[in-house]
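Note that one protein chain of the assembly has been removed; the remaining protein chains are unaltered in position.
Naming follows writing order (A, B and C), and every chain is counted from residue 1.
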């Protein structure tokens, strides 16, 4: 039952950031082997990256077409799944191509650059046997699962309010020219309709929905860009409602100088509240209306819900972090493939989250254009695996 | 130079909360003696409160009129200033009455229940020699002064963004019936147009303006009440702009179960940012764009700006808190009276802050009624001491 | 029942530190009036300090003798209690003098400079009607009382281990010459046999005994001085045992550069443990063997034991600190005088703590001289109020 999953990667050459993170996350638990890659359109970069990773030159391909073709004729060791870590505009086309070739897909987020193309991806998925996972990394943290668990209990009371904030500072200066990471993220052709909101606000959106167990259904947005010629938002605030009747606020910014990767969520029921900060991810604070304050701590030795425990590797006090959370997605994905489950059954964000995320981005951009007018968020939901994590 | 200031108090009888805080704040530094009071319209409560405080029965008056009359005929030990700690609707009428009698006034906030009446108060002030202070307690904290100092330095860069949040949980349940504090705060006749926003959002507003050194000039508000029949807001979010071009967000809520008195401000310049949390008031975190993180700590032995040092009593590590911050307002007020300065010269919020605070509340209520439409905030500013702290 | 207590002070002139703290602590709750003082042997300093405090020149005395004599002939407003805030060597002689004159005494710690003289003080106390309180400030914190309460419950289990640390950095440089505070503290004639250990280690000792509800009965000490000619310890570690069978360690240092006033205690039972840090005094962390972690928070609205609640003034989230803890001692003292209770009945450290503290210091110095040999700590315990807080 423990065959290792063979993975290819597109994107992630030298100079890229998130590709290396995906590779560490995939490697950590010994379930997945990276066997091939189209790491860069730059031949030398691609080959050097592959060599660095211990791959033979014949498994380093110039582009995805070549990789799909080359791997399809290998006898027993061909790629079974593809990790897509390119700029956003290539996510959907490449996912479609791979899925149609029967290759499972792990895609970086956001899913694509328009709701329309993600809907098309959904249709492809409905008609193929391959699986799709969207890497909303923060849903891999055990204490996020514990938060969702606690917030769903009757004693928490109905959720009234959620506050989610995701702030960074790295675009506080004009970073576009010298920084490859920054450059494509502020180009609408490559990044899609939203900047910081697509890059990190999309994580905040998925986290809020996941912890509250409810879909965001309307919003009012104010987005800003702080530099002449920076076409996409680098900063913004969103007020929203959830289907369960709660209201919320979301802050998304990459001009908050000095903020590192400051993702925080606070959820308030009628009887208790929860606070989780990604930068200290192993603690979850619960405050009850009777004045009791509890700190739930991550660790295999702790009284946590089953889903949280399954995402811990170590006893408490041995801090696990971002890479471990990311690895939880890859590990669950390998289990899903191996065991024939759908990814969402194993707690993985997939096409349902992809659709809701894109609908969120498009509604936010529309509201901002209309001076903050409230917009409904309508994510299409059809197909067998489209229920997603909120089913 | 060290005559002690003789103070009377209106409100603050047994069962009230903030009156006792004002008394401790006034007493702490040995500059002010409480000499008389009209603590309650309930005669027994008034007398018992006075006795408890060591006052003779003859200095415990049934109401303000009697106190002003009674004190006016005392030879040498009459009340010189009045502390007003009643529900909001009495703040302005009583302040006017006292000021006209030549009595200095310290008023709890918000200043009143409408911008109109506070404007009238301003006119009275323009035409009398007595001083007026509005107790925006949080402006008494030394690290708030240090934040303002750091944010004003050229190396901080222009301020781009401010995030201020003030959340409590005590109105998460329907507390109105059993709780005297809650009851008047949700009654528009007594509290004015705003509930939580008047009670604590007004502090958040003054703190944001003070730290940023700039006036709030427009806003969009969403306010909510979570109980049938609770006429005023218990929860809300406000997006705003400052005159200096910064944008901001403000959260004000008293239904955040478990939150105690959670006032936090974060200010972002182009080169550095600051974070201060009232619940750990002796630390101020500065994060710089070069990656350096500093923790500025309160204490007379610390490298702080002069205004911050003047508000510390102890070496670092001997925590000072809410009462000390409050006492800083009273101490400065005593110095101002003693030395003939205007309160604002000594860093005290006064009529200028009162006017801006009421204009803020009225704009927020108007915006909320108009489904979040942006509103300009226009605070009248005339008269000699109306410049206030942002002059 | 609320007559205000009239207090005199000896010591605390301009340039002194702790005198001003005592005055704020005494003033905070409006129970005590400072009516006279012998603030300094320097006449000008004494008069200036008194004037600054609003005292007439006739109540500012050149020394304690004069004050006792002068006050004894006042009709109705004479000093009733004396606050002693001089260097250590005067604590006992002055306390004895005041007690014999029927004046209640509040003394700064340590009680004196030898166990012998504190024993003599005990005999005086046994034969007079006046009360005596030793200001172990940290026993005024509500969460210290909550810790003691939790540690005493059966579900905590027998106490196995206690770790207490009190570190500061202000003697890391040779501060003696320029600094009045430093100068006398390192002079055995004025400070007694111990330096940092007497100044702050004595607090750590009393805190450990108080929280654990058990007397320290043996110890091994290593003390050091880091400067040529600094006659008393500025740094040390002590291993000890308690009568209840627990073992412990105590760190006391004033050369820990950068440490502010870093007093921490951790207590371990068989089933749970507690951690309290003076620099964030409003939280007390409890960790249970089943993995549950609780944060007990100070505040009148919190589920705390009666003794802790009685030492809170504000709802949670309005931080109270060092001065409030100190004021709790003065307030309890005023209540004890007013109500005829003994101070220890109201939770105040007195002669029993004074004796144990001096015995602790002498044992530590002896052990250090004997290269860390274990020493028994034997505090004499006779007389009606000598039971103290551990009775």
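Note that a contact is a pair of C-beta atoms (placed from the backbone, for glycine too) under 8 Å apart; a residue touches a chain by one contact, two chains touch by 3 or more.
Here the structure is a predicted model, which means the values were calculated and not measured.
Asks: May I ask which residue of B:6, B:297 or B:331 touches the chain that does not appear here?
Replies: Per the contact definition at the top, the residue touching the missing chain is B:297.
Asks: Among C:247, C:283 or C:341, which one touches the chain that has been omitted from the display?
Replies: From the options C:247, C:283 or C:341, the contact with the absent chain belongs to C:247.
Asks: Of the residues C:220, C:316 or C:375, which one touches the chain left out of the display?
Replies: Of the listed residues, the one touching the omitted chain is C:220.
Asks: Of the residues C:51, C:78, C:239 or C:345, which one touches the chain left out of the display?
Replies: If we include the chain that is not displayed, C:239 is the one touching it.
Asks: Looking at A:58, A:155 or A:301, which makes contact with the chain not pictured?
Replies: A:301
Asks: Give me the subunit B residues in contact with the hidden chain, please.
Replies: 285, 290-297, 299, 301-303, 316
Asks: Name, in rising order, the residues on subunit A that touch the hidden chain in the full complex.
Replies: Interface residues of subunit A facing the absent chain: 2-4, 17, 20-21, 23-24, 27-30, 34, 51-54, 168, 170, 259-262, 278-281, 297, 299, 301, 313-324.
Asks: For subunit C, enumerate the residues touching the unshown chain of the complex.
Replies: Contacting residues on subunit C, toward the hidden partner: 160-161, 163, 165, 169, 172-173, 220, 222, 224, 226, 235, 237, 239, 247, 249, 251, 253, 255-259, 266, 268-273, 286-289, 293, 371-372, 374.
To be clear about the criterion, only the chains that are shown with their structure count from here on.
Asks: Measuring from the mean of all protein Cα atoms shown, which chain centre lies nearest?
Replies: Per-chain C-alpha centroids ranked by distance to the global centroid put B first.
Asks: For subunit A versus subunit C, what separation do you get between their C-alpha means, in angstrom?
Replies: 55
Asks: Touching two or more other chains, which residues of subunit C qualify?
Replies: Within subunit C, the residues that touch at least two other chains are 297, 299, 301, 316.
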